[in-house]
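What you see is the complex with one protein chain gone and the rest in place.
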Amino acid sequence: MGQQLLNAIFIGSIYALFAVGYTLVFGILDILNLAHSAVFMLGAAVTYSLVVNHGQSFLVACAVGIAVTAAMGLVIEHVCLRPLRRRRAPPIAALISTIGLALIIVAAIEQGRPDTIFKSLWVDGANSVSFPAGVVPNPTWYVAGLTLEASKVAIIPISIFLMLVLGYVLRYTQVGRGLRAVAENPRAAQLMGLDVDRMISLTLIISSALGGLAGILFGVALGDISPYIGRDNVEVRGLAVIVLGGMGSIPGAVIGGYLLGMVEVLALVVLGSSARGGVAFAALFLMLALRPQGLFGAKLRERI
Amino acid sequence: MKVVRVVSCLVAAILIAACGSGGGSSAKVIKLGAILSITGAGGVYGPQSRDGMMLAVKQINAAGGVNGVQISLTVKDDASDKAQATQLTQTLIQQEQDLALLGPTLSNSALGAHPLAETLKTPILAVSTTGIHIVPDCNFPASSTACKYVFRDSLGEETAIPDNIQSYAADQHPKTGVLLVAQDDKFSSDGGAIVQTTVGKYGITLLKTIKFNKAEADLAPYVTQAVQLHPDVIFITSLGGIPAKIMTEARKQNWKGQFLGGNGFNTATVSTQAGAAGTGARSGSAWYLGNNFPSNADFVAAYKAEYNKNPDQFAAQGYTAIKILADSVSRANLTFSDLAGDRDKLRTAMESVNIQTPLGPFQFTASHDVKQTVWVIAMDGNGGFTLVHEIPAS
Amino acid sequence: MLLRLDSVQRHFGGVHAVDGVSLEVEQGSIYGLIGPNGAGKTTLVNVITGYVPFQSGGAWLESDELTGLPAHRIAALGISRTFQNIRLFKDLTAQENVLVGMHARRHDDTLAQLATLPMFRRDERTRIEEAHRLMDTVGLTAKAIGRRPAGTLPYGDQRRLEIARALALKPRLLILDEPAAGMNPSEKQGMRELIENLNKDGLTILLIDHDMRLVMGVCTRVAVLNFGRKIADSTPKDVSTDAGVIKAYLGTGGEREVSSAPGASGVDEAVEVVEAAATTKVAAEPENAILEVRNLSVSYGAVSAVRGASLSVARGEVVALIGANGAGKSTILNTLSALIRPDSGTATFDGLDLTVAKPSAIVRHGLVQVPEGREILARQTVLENLELATWARHDRAAAAKDIEAAMKRFPILGERRALSAGTLSGGEQQMLAIARGLLAKPRLLLLDEPSLGLAPQMVDEVFAAIEEIHKDGTTILLVEQNALRALAIADRAYVIETGQILLSGSGEDLLHNPAVRRAYLGG
Partner (left out) sequence: MDFVIQLFTDPIGFWNSHTLFIAQVGINSIIALSMFIVLYSGQLSLAAPGFMAIGAYTSVLMDQYWHTPLALNIAAAVLLAAAVGLVVGLPVLRLRGVFLAIATIGFIEALRLGVILNLPITGEGLGLKNGNSDPLGGINLVLVSLVVVLFLVWRLTKGRLGAAWAAIRQDELAALSQGINVARYKMIAFVLSALVAGFGGALEAHLQTFVDPSDQQYGVTRAVQILTFAVLGGSGHFLGPVVGALVVTSLPWVFEQARDYINIVTGVFLIAVIVFRPQGIVGRGGLAIVRPRWWPRRARVNASTPG
């Protein structure tokens, strides 16, 4: 059971880190950025190929990987969101455009083979790969029959630290106030001299960088990097997390992440493996049916 | 204006088409079509199969073709999508007028494509599908009778897994096992079912069957559950990166037992991904890189020369598939005018194929399944495999 | 007795939006409901029509109790309404809009639809004919606009179409919420005739409007709301001379200025406008203008809000921009702040072309707006609001000092600095909004309706603050409904009417121009 608890916490941290970026964008733009999972994957993929195919050191690779995903945030804003905003299109439009971008990113990585134009990004096509042993220092300790693996243990402080930083920035800095102002009332924000477009770009950069980092940590800790880790493994779970925590609430996303981790592991231990699959989604459905604003979200605004 | 444009387009189209068709039909050529998953999840296997086939075609044509007739192979990508695989099967048969088909890559696609080929009386040779119901009955609607047109040169899990378990049982006499099976894809579920029915025969008690979904983010909880039962063996039937993930996790959790699996183990990528954790993990394979009997040694050498990388099982099976068809064609004395007739002749010829291939001496069983040696291999811990046993076809 | 309300209560947080209102609407009458902004008129309507639940009290339509029924049931009972800001189905055609209106009295035809029986086709035809009749009734030519998406119709037509849609319900009671808002005199005249004709055909109407002339002219009985309470309920004549009403309506100082409520006499408005224009010499435009607006035209889709307006503001001036609801005042300010882009015309502020500059750049250049409805950030604390206000500035240290200063100037803000701004009262929020505007170091401050919905004493404080700011040398462009107060402190003023500057002059001139007063005070 102890081990299972650890498992829950480890995966919970990754969920949380992924969901924070997701929920940040929703909180400020009221838009579901479905390209976020692709960005998550991109972060892991780029970092991996930098290390393995371009012989960079892990830390350099991470830095570049995060930079790339941050840049991808800008792409999302300029390609998928801003044009729609200009045309006053409703958010469902942004849903579709981000789906489109996600398709493109995943396909690009999936087609990354030694003989294609994407080879500098990725060469393993649809394969799943893992960092070769030794590239990432990853000692494993055995304490009281529990397995503690550095890469996984590290995730917890990293995630918590990042979320505290983000929380601090949003709460106590001028930029944070600006972001919250844009979230609450962009008109007023503009009248106070904020450049709303700038703030939105910033939001997506932060969100995507976090997503990318989450991807890297996922790849390192779970030894699984493939074009599909975003789409298949975390996208819908990310949704579950931000709904559990309350759409748009950062602490909500964090707690939601750990909560989902727990729920899934509990379901496995208590209900058995076969029942587990649907649990996350059943939880998602029930949450929305019973308490749409989530555990920590503000009361839903009636859009009338 | 608009009208003009449309009309001109039409005219152009007709002209192009006219030239196109004018060129094609006359020449005498063996038209083969392959439906493979180049993109999508199946992209892990499709490309290798394709490379293997292409190599074989190249060699044969270079050597003057089959009785002087060149082979033309068109490879179509089904994007790992069942619907597209089936649609492609139809067009290749009815529009491209191919003599015979190869593929598709994935089991669930095969369950759509094979019955169709059967109805359209066109030989189709599976090159990578190892699940249940591929042959003989190919899950064909409303008839338990064997499919006459469906063949398979890929070693079925129904043979590979039991052989593997048997040989390991003989070596180590394990008492207990746990099965980890991905429940949300055909291939893996098939494998799981086979394991469950087999283990009893060799005195292994299955402590628990743990099902999970491929889309699971973290498999650690399942592994923990398995490890905590302290089994002698962990059976893994799943695809892609998952076996490697499980092995790595289990070793980290300090489990020292034996991994047994199926086709999902048999690619270099899996072995590489598993790394040290995979050392000794055994599976029954249709092919072994290190075999140095000529038909394989030559293949490996040629493949390296062509693509400067090692072939894998799927490449070998793809290569073999073309060889099988070529041999059958050479014995089928086709008319090249009556397509339906030729397809039937080819089918009959295929049933009596008996050649040396990279997989070893190759024949079809009465039920069109593979009849070949099973090579029990074990991961060597750095991306390769070592041969453990050689179980000749019974 | 068609409609009867019995001490209806509705609070929002601390705000007594509707506070124990009882009233009775006679069958076949036109019942007027007036009162200054924020008096609770619309809330009362929302309660009657089931959009806002009752807190206490009750309502009856003849024998049917309305209390606690969902909106759609109430509508089905025969109360149809229009909305203060038009809520047509924008993407549906005008005709479709009216057809939707027939929903409640139309039996379900789904099966007939599937069969497309001829008899059904006949129904359809008759319905369409009826829709056209209704459009004609409200003065729309069905042939011309029937097939156009409602959203693309001109403003006046949209108002009329909304009434046609309401009529399609065959209502027992029709509630019109400010049907004449933002209409020019001739349009208003048309609306007035329409209302009278509908009433002639026996329809009972509950009319809410700012325009006293309209209300006083057509209504058989008028109730006056102020801060959620009914302060008068009588014939137009009596109401118009009721001191309490005058005070409530014109704001403090009102009684000094006028002896009877504006528009009490039924003189034709259009005539007066001309009069006004004639009797007022257009004051010479200042030459050292810091803000120059020339032939500005702005529109929302098909609805043109500002038509070739020109105005200018010189350094150190207080300029007032007065006019009726929806006349285009706020639209002009929002165009200056680049929240909306004009169709044509120029607007330059101290060398900066406002028609192309980014909103943020405009603020940085010193043109700051304190928007209508304050738009404070309710979820952030007072202090955070103030700190954000210095966003465009780079002199952090000075900014910090200014914040302290602002909290001294508006002590209430100092006291409440740690509370979230949403908890402030309306007046305090207005103070915060103004303080926020000042912290951006404006060289020109745009004030949009600073006294909107404030209690009289609050209004006094706000205007005191404004004068103080002006003394400190800030140039101010003031948009205000409380024309008396605005003109009282303005150096110059522009009177705007349906998007056009009608006349301009010194505050004094306009203030003492009888025509202007009759035409616009309290409008």
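Should a chain be cited, it is by its letter among A, B and C, assigned in written order, with residues numbered from 1 in that chain.
Basically, a contact is a pair of C-beta atoms (placed from the backbone, for glycine too) under 8 Å apart; a residue touches a chain by one contact, two chains touch by 3 or more.
Bear in mind that the values here come from a model prediction, so they are computed numbers and not experimental data.
Trainee: For the chain omitted from this view, which of the shown chains does it touch?
Mentor: Looking at the complete complex, the unshown chain comes into contact with A, B, C.
Trainee: Of the residues A:I14, A:A44, A:I66 or A:A108, which one touches the chain left out of the display?
Mentor: With A:I14, A:A44, A:I66 or A:A108 as choices, the missing chain is touched by A:A108.
Trainee: Which of these touches the unseen chain: A:G12, A:G43, A:G65 or A:P186?
Mentor: A:P186
Trainee: Among C:E96, C:D350 or C:E508, exactly one should touch the missing chain; which is it?
Mentor: In the full complex, the listed residue that touches the missing chain is C:E96.
Trainee: So that we can see where the missing chain sits, which residues of chain B does it touch?
Mentor: Looking at chain B, the ones touching the missing chain are residues 10, 13-14, 16-18, 20, 38-39, 76-77, 79, 81-84, 86-87, 90-91, 94-95, 108, 111-112, 115-116, 119, 132-133, 139-142, 182-186, 188-190, 192-193, 211, 213, 215.
Trainee: Residue by residue, what part of chain A touches the chain that was omitted?
Mentor: These residues of chain A touch the chain that is not shown: 29-32, 79-80, 83-85, 87-93, 95-97, 99-104, 106-108, 110-111, 116, 182-187, 232, 235-236, 239-240, 243, 247, 274-275, 277-286, 288-290, 292, 300-304.
Trainee: Since one chain has been left out of the picture, which residues of chain C touch it in the full complex?
Mentor: For chain C, the residues touching the absent chain are 12, 15, 17-18, 37-43, 46, 49-52, 70-73, 75-76, 80-81, 83-92, 96, 99-101, 103-104, 106, 108-110, 112-114, 116, 149, 165-166, 168-169, 228, 339, 453.
The rule we apply is simple: only the chains that are shown with their structure count from here on.
Trainee: Which chains sit in contact with both members of the pair chain B and chain C?
Mentor: Under the touch definition, chain B and chain C have A as mutual neighbours.
Trainee: Could you tell me which chain's Cα centre is nearest to the average position of every protein Cα atom shown?
Mentor: Central chain is A.
Trainee: More C-beta contacts across A-C or across A-B?
Mentor: Top pair by contacting C-beta pairs is A-B.
Trainee: Return the distance between the CA-based centres of chain B and chain C, expressed in whole Å.
Mentor: About 73 Å separates the centre of chain B from that of chain C.
Trainee: What's the distance between the Cα centroids of chain A and chain C, rounded to whole Å?
Mentor: That gives a centre separation of 45 Å.
Trainee: Check each residue of chain C and list the ones that touch at least two other chains.
Mentor: Touching at least two other chains: none.
Trainee: Listing for chain B: what residues touch at least two other chains?
Mentor: Expected reply: no residues.
Trainee: Mind pulling up the chain A residues that touch chain B in the complex?
Mentor: Touch list, chain A to chain B: 3-4, 7-8, 10-11, 14-15, 107, 110-111, 113, 124-130, 132-133, 140, 142, 147, 149, 218, 222-224, 226, 228, 232-234, 237, 264-265, 268-269, 273-274, 276-277.
Trainee: Inside the complex, what are the residues of chain B that reach chain A?
Mentor: That would be residues 39-44, 47, 183-184, 210-222, 224-225, 228, 240-242, 244-245, 248-249, 252-254, 269, 272-273, 275-276 of chain B.
Trainee: Touching chain A in the complex: which residues of chain C?
Mentor: For this pair, the touching residues of chain C are 337, 339, 358-360, 363-364, 368-371, 375-380, 384, 387-389, 391-392, 436, 440.
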